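For this depiction, one protein chain was excluded, whereas all remaining protein chains were kept in their positions.
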Amino acid sequence: MPTNGHRLLGYAGALLEAVDQEMARDENVITFGIDLDDHIAIHGTTQGLQEKYGKDRAFSTPLSEDAMTGFAVGAAMAGMRPVHVHIRQDFLLLCMNQLINMAAKTHYMYGGQLKVPLVERASIGKSWGQGAQHSQALYSLFAHIPGLKVVAPSNAYDAKGCLIAAIRDNNPVIFVEHRLLYYTEAYVPTGSFEVEPGTARVCAEGNDLTLVGISNMVPECLRARELLAEQGIHVEVIDPIWLKPLDMATILMSAQKTGQLLVVDNAWTACGMSAEILACAAESGLTSSGIGMARMGFAPTTCPTSPSIEDAFYPNPGSIAAKIYSMVHPDKPPWQPDPDRAKLTYQSSFKGPF
Amino acid sequence: MPTNGHRLLGYAGALLEAVDQEMARDENVITFGIDLDDHIAIHGTTQGLQEKYGKDRAFSTPLSEDAMTGFAVGAAMAGMRPVHVHIRQDFLLLCMNQLINMAAKTHYMYGGQLKVPLVERASIGKSWGQGAQHSQALYSLFAHIPGLKVVAPSNAYDAKGCLIAAIRDNNPVIFVEHRLLYYTEAYVPTGSFEVEPGTARVCAEGNDLTLVGISNMVPECLRARELLAEQGIHVEVIDPIWLKPLDMATILMSAQKTGQLLVVDNAWTACGMSAEILACAAESGLTSSGIGMARMGFAPTTCPTSPSIEDAFYPNPGSIAAKIYSMVHPDKPPWQPDPDRAKLTYQSSFKGPF
Amino acid sequence: MEKTRQSTLSSDDYRRLYESLQRIRCVEERIAEIYPSDKIKSPIHLSIGQEAISVGICDNLNRDDVVVGTYRGHALYLAKGGNLNQFMAELFGKTDGCARGKGGSMHMIDMSHNILGSSAVVSTHIPVAMGYAWRLKQQAKGQVIACFFGDGATEEGVFYETLNFASLHKLPILFVCENNGLAIHASIEKRWSQRNLLSKVAGFGIETAAVTGMDILEIHHKAGAAIEKLRSGSGPQFLECHTYRWRQHVGPNEDFDAGYRTRDEMAPWVANDQVARIAKKLDEGVRAQIDSQITGEIECAERFAEDSPFPKTQELWEYVYAD
Partner (left out) sequence: MEKTRQSTLSSDDYRRLYESLQRIRCVEERIAEIYPSDKIKSPIHLSIGQEAISVGICDNLNRDDVVVGTYRGHALYLAKGGNLNQFMAELFGKTDGCARGKGGSMHMIDMSHNILGSSAVVSTHIPVAMGYAWRLKQQAKGQVIACFFGDGATEEGVFYETLNFASLHKLPILFVCENNGLAIHASIEKRWSQRNLLSKVAGFGIETAAVTGMDILEIHHKAGAAIEKLRSGSGPQFLECHTYRWRQHVGPNEDFDAGYRTRDEMAPWVANDQVARIAKKLDEGVRAQIDSQITGEIECAERFAEDSPFPKTQELWEYVYAD
């Protein structure tokens, strides 16, 4: 990601800038969702849009996720580019029927007569006791479905570029934001740009193992990489960015080079993105060259609230580094980094608001 | 599956017998769903239950899938064993919130104070132009979620044994039925028995390749096996039966023996059960012994209605056999069985009702 | 399909209504005849007996007004002027079908006549209509959308969510409930705690009207009044039309042997057949001419459908994503 001449911008600000610029550029872009127009403004990502573009183009809705998703589908069919916002991905479970039975299928089922260019923004929570119903990352449910696209930017640069690309895309896009990333910054161009569907990024190079991180797991993987470097292990970190369409070529090329592949997902593993990536790698014939493969993700449990067990629910730089160490040195005794050094400051400083 | 002393029974009849026997055994078992009590009786699977057990234990509901799923959750919490029936799995998209945010999480989130022993029956359609919204097989969405169990019996024997096991299970179970299987018969015990969660079955032995079929793909795989036998290729067919918990041990043992693994799912492959099985195999270290792996499933498109392209959407004995031939003989030119011989009679005779 | 504001109709109006009614009736009866041949490999939900609702309402709509309906949508498609050749080809699963053989009977669409398709999942099109209506309101050209659904659809929660939001924002949407008293085979007693649908709707501040007697002129008139209000920005209007389905829920036949209803129950509805009623308002000659024109249209559509090729395998892969 190019950094020259761009200012540092937060992930939340980048999302806002993306919608703002698209709304200015194209009057068909509208955005709405529960509590979009209050002082919290979806963590600042919708701040001021109503003042600037009016209540017809940026508005709050009743608590009617199912109907408002259908609304988005209908508005999209009519030629608008709706950006429907949810404060948590768990609530998308109320929208499944519209997203899967309607949005995903319209273009195909009508032989191309209609398009559904909509963006469904929803954030993933983590930590601070958000618990069973406020912590899920459900993007693999959507990645299963032909007709949908799915993207999970891990930094402010991609947040802006992916959101612009998603808004301009003529298909329904599930846009995955991680709450803890809202407070992270990156160099972001002031102008408009797109991070195109289907292109992964090699975030950091290395020869010992290919480490794929998804969403919030990208910074966690990068931290693991630093800790491992001190042990003489050099991992290549890849951010797929778009989960559907998925750029397997970049991942396979790297895995061929390093001979080991670990996917760290910010979600459950069963039938998840990490399963998909491993399955693609297995099918590709990589297996015949005897490449080691593994995946990590949420514990296969519901998410608890107590910090002592909530921590164990999520992968973190420490557990990632330990796993990689054992993959690279299967014969050596296990190793773990100092837990304090494995913490990420932007995360430990988070305590609400919710 | 033992056959001694049992009568031939259809899959639909086996489901009916399972519910009937459980309702007789345990007065807490209730069953309900849209059109459960009409003359079609969910393809005969609920025939006569209302007459026998009364309207309080077997009843039709309004078109309110979301609330009726919540109803099932609440009844289960109160100590009943609800069996909620849907004529098509596509409609489960209206139930996702209750199934995933409530049913799957209740036991954990309340530290064990409540249980949700419910069964969510729903059938998968296929063929005869059922189209985009009436043909989906969405079980991998549920297999992603801790707290849920998922089962997809492929024959009448398992239909009965799995449904009894599901009703007695103290957890929410997603019960997957295939419409085309309703008309198939097997030897089924007259008495009560359970096909326990987490045990796969080797349906037919072979040494050249391990072929895992799911739901309706089991008979299709068995037909492919017959066609391949004539070509001197002997495949081992495995039916996982329960998709969650999944018996990987049986699959891995077979794949180790045969050296090749093909999973044929009755669903899309991306983030699906076939991805999960391949990923588990890849992680297991099978890969380091250079085992070939592949998967088949629905085409990565929406399901069309026209027969000419609908046929190409689904795997069939012909395409499965051809795929296996190319895996076993990568250096030989491709081979395909005679399409007429690859047809399954129970399928070609199907034309509605819908 | 010009606007008809007067409450007494001219002979031209009758002619137009008859032509539309008769076209639908004949097309659906022909579909039922063809069906056993397996040329139509797709579930069909016939509107026979219910045609007057689509016809009476669509006659008040302009071409640039929009309609959206359900899997029981043949009548609506044809009443709004949808292309018959493409319709028939779609039923036959052919590549020249209105959805290129990808939608079938349950998903008929013709955007050149602003027929927004129809959904096979009950109620799902209702909020979609609302989204479309948002756009129509923004464009402020006086366009409206009419959204058709059955009595069963009013049991889905999304229906109420839609009433609330559509009313809150005064969207130009005409809700039309075709209340045939059945959802598949279940009567309303099994499904509704309270039979008065309109009082539920009125609770959301929406103006309502009912036509209980399956009278096309009354439908025409009340729809006309409602649409006029919509065009003047009144906010959503709701019309409930009581009706009766003459055939099976799905399939080409009658089903009085199934036991859930009797032929006697249908008798008054057949006696009140609106196709026959409006036919009587026309000169014999005019009527014969329309009839033969329609016969010709249908023959032509069948030929068109027969002649069109089945989609090629590669077409399976087309239109998964829009460019």
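Residue numbering begins at 1 within each chain, and the chains themselves are lettered A, B and C in the order written.
The rule we apply is simple: a contact is a pair of C-beta atoms (placed from the backbone, for glycine too) under 8 Å apart; a residue touches a chain by one contact, two chains touch by 3 or more.
As the structure is a computational prediction, the values presented were derived from the model and not from experiment.
S.K.: In the full complex, which of B:6, B:115, B:234 or B:329 touches the chain missing from this view?
M.R.: Of these options, the touching residue for the absent chain is B:115.
S.K.: Of B:75, B:263 or B:291, which residue touches the hidden chain?
M.R.: B:75
S.K.: Which of B:86, B:107 or B:179 sits in contact with the chain that's absent?
M.R.: Of the candidates B:86, B:107 or B:179, B:107 is in touch with the missing chain.
S.K.: Who touches the missing chain here, C:112, C:196 or C:212?
M.R.: Touching the chain that is not displayed is residue C:196.
S.K.: For subunit A, which residues touch the unseen chain?
M.R.: Spelled out for subunit A, the touching residues are 34-35, 38-40, 60-67, 90-91, 93-94, 128-134, 299-302, 304-309, 312-313, 351-354.
S.K.: List every residue of subunit B that touches the chain not included in the displayed model.
M.R.: Touching the missing chain: residues 56, 61-62, 64, 66-80, 82, 97-98, 101-102, 106-117, 146-147, 149, 170-171.
S.K.: Residue-wise, where is subunit C in contact with the chain that is not depicted?
M.R.: Touching the missing chain: residues 155-161, 163-168, 191-194, 196, 199-200, 202-206.
Everything below uses one rule, namely that only the chains that are shown with their structure count from here on.
S.K.: If every chain is reduced to the average of its C-alpha atoms, which one ends up farthest from subunit A?
M.R.: Result for the farthest chain: C.
S.K.: When the centre of a chain is set as the mean of its C-alpha atoms, what distance in Å lies between subunit A and subunit B?
M.R.: Going by mean C-alpha positions, subunit A sits 31 Å from subunit B.
S.K.: Need the CA-centroid distance for the pair subunit B / subunit C, whole Å please.
M.R.: 36
S.K.: List the centre-to-centre spacing of subunit A and subunit C in whole Å, with centres computed as mean CA coordinates.
M.R.: Whole-Å distance between the two chain centres: 42.
S.K.: Check each residue of subunit B and list the ones that touch at least two other chains.
M.R.: Only 66, 90, 93-94, 131-133, 300-302, 304 qualify.
S.K.: What positions in subunit C touch 2 or more of the other chains?
M.R.: Only 97, 101-103, 107, 119, 121, 157, 320 qualify.
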